[in-house]
Structure formats: structure tokens, C-alpha cells
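Input: a single structure, listed below in C-alpha cells.
Missing here is one protein chain; the remaining ones are kept as they sit in the complex.
And then chain A:
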Amino acid sequence: MGIKGILIISAIMFSLGVFGVLTRKSALGILIAIELMFNSANLNFAAFGRMLGKIEGSIFPLFGIAITVCEVAVGFAIIFYLYRIRKTTKADEVDILKG
């Protein structure tokens, strides 16, 4: 399987992630779908690094993973706070800013 197969798998993952972001009601489900999209982007970076035969292809996914860690930590802190003050994590029920 050449690079095209890996890119197609990654495209499938990305569009499934977009579908999840658009259809999930809970903020947790949206974040899980965003993780799927992040993962497909990292897989693309690694596949192109493999295609060019360079070890540099593994550095950008490393940075991507670290950025995902930040995003997930802050995102889940926000969701947890939301659940404490509002008793819900449904993304379309939280449409006013006042606590």
C-alpha cells in the first residue's frame, strides 16, 4: 500500500470527525470527534515524512500531539466547570454566557 492508501484512510478519518463535530449534541462527543481529526492530520504528516524518507516527518506530529494535550486539558476543564454550574454538557443548551 503506497502513500495514497494511507492518505485515503486519513481522509476517511477526517470526514468522520467532521460528521461527529456537526452531529453530536454533547460537548464531550464533539471533543472526541476533534481528536479523530487531529489524529488524521498527524497521520498525514508522518506519511509524507515517510514518503520523503526523512526522520523530520516525526517531529511535527510530536508538536501536534503536545498541542492536542493542551487543547484537551483546557477543553475538559471548561466542560467540567460547565457541568458543575449548569448540570448539563449539551452544547446547544448552553447558549447564554451568564452563569
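Note that a residue touches a chain if its C-beta (ideal position, glycine included) is under 8 Å from a C-beta of that chain, and two chains touch if they have at least 3 such contacts; residues count from 1.
What we mean here is this: contacts and distances are computed from a predicted model.
Here one chain is missing from view; checked against "NADH-quinone oxidoreductase subunit J", "Probable peptidoglycan glycosyltransferase FtsW", "PqqA peptide cyclase" or "Multisubunit sodium/proton antiporter MrpD subunit", UniProt names that protein "NADH-quinone oxidoreductase subunit J". Although one chain is hidden here, its contacts on chain A can still be listed: residues 1-9, 11-20, 22-26, 28-29, 31-33, 35-36, 39, 42-43, 46-47, 49-53, 55-59, 61-63, 65-74, 76-81, 83, 87-89.
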